[in-house]
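The block underneath contains the structure these notes are about, expressed in structure tokens.
Only one protein chain is missing; all other protein chains are in place.
Presenting subunit A:
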Amino acid sequence: MTDSTIKDKIGQFPRRLEDESIYIMREVAAQFERPALLFSGGKDSITLVRLAQKAFFPGKIPFPLVHIDTGHNFPETIEFRDWLAKETGAELIVRYVQDSIDQGKVKEETGKYASRNVLQTVTLLDTIEEFKFDACIGGARRDEEKARAKERIFSVRDDFGQWDAKRQRPELFDMLNGRIAIGENVRVFPISNWTELDVWNYIKEEKMEIPSIYFSHQRQVIERDGMLWADSEYLNKEADEIPFEATVRFRTVGDMTCTAAVESEAAEIDIIIEEILSAEISERGARIDDKRSEAAMEKRKQQGYF
């Protein structure tokens, strides 16, 4: 794209999206007994927290924020999470993948591409069972990936957290049917219809705080498969993968082991937005877990991944 088309495309946040998402938040609170907001520390879940605040103000958010901590998070993410919970007065529940490993429920992956991304599904399902959550709010967007494009706003999961494309309920107009049988639960996606650009424009217009790793900073990285990876104790490096310092930022917030950085000088949100538009790599492209196969996302969804 040329510079002028980029500027043309930035546009504004379509305000109607916010109204729709607030409406969904209220439906969740009203239709379910024990909802929870799954919080990852990424920009999408931060947006969800803001929408939940808006939906119930001046009341408090009537459900807890739940974080499944893989133990491989960026420290900046954890710091931000704790700050946000305090700031909003929301209840914060944290459960650890390490505990699932210690209990022998899952086995740590080995090798160069080892990550805990897949393991967190088990911890999540255990947490849902522990608290008997009947609805889990997540920040997935339909524009992220082809399998997500078919996802409903209220997505029914069975006892095992599984998603069945053929069993999804039709959603007509803005009417949401949250009735479920015992043992079932629902994943709710209030920002289904937002694109990545919508989220960024919203963060900008709302002047929201986001974790510092989204902005340009100096960091020790290694190069692998043409992408930059944050050097950390969790990354299994090969002998020829020598860390070096680079000026980078992250487009998504996932584990340190599976989220690649992009070289960037963007220290302000306006510049980040411009970068996104001119970027030649789409958002999930920087996550190695999707690259495993073309149908990777759909397979993980069937297994109960978020």
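The criterion applied here is as follows: contacts are C-beta pairs under 8 Å (C-beta built on N, C-alpha and C of every residue); 3 or more make two chains touch, one makes a residue touch a chain; residues count from 1.
Keep this in mind: contacts and distances are computed from a predicted model.
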| item | value |
| --- | --- |
| The complex's invisible chain, by UniProt name, from "TctA family transporter", "Quinol:cytochrome c oxidoreductase pentaheme cytochrome subunit", "sn-glycerol-3-phosphate transport system permease protein UgpA" or "sulfate adenylyltransferase" | "sulfate adenylyltransferase" |
| Selected residue (touches chain absent from view) among A:88, A:162, A:177 or A:247 | A:177 |
| Subunit A residues that touch the omitted chain in the full complex | 1, 5, 8-9, 11-20, 22-23, 26-27, 29-30, 53-60, 142-143, 146-147, 149-150, 165-166, 168-175, 177, 179-181, 192-193, 195, 197-198, 279-282, 285, 294-295, 298 |
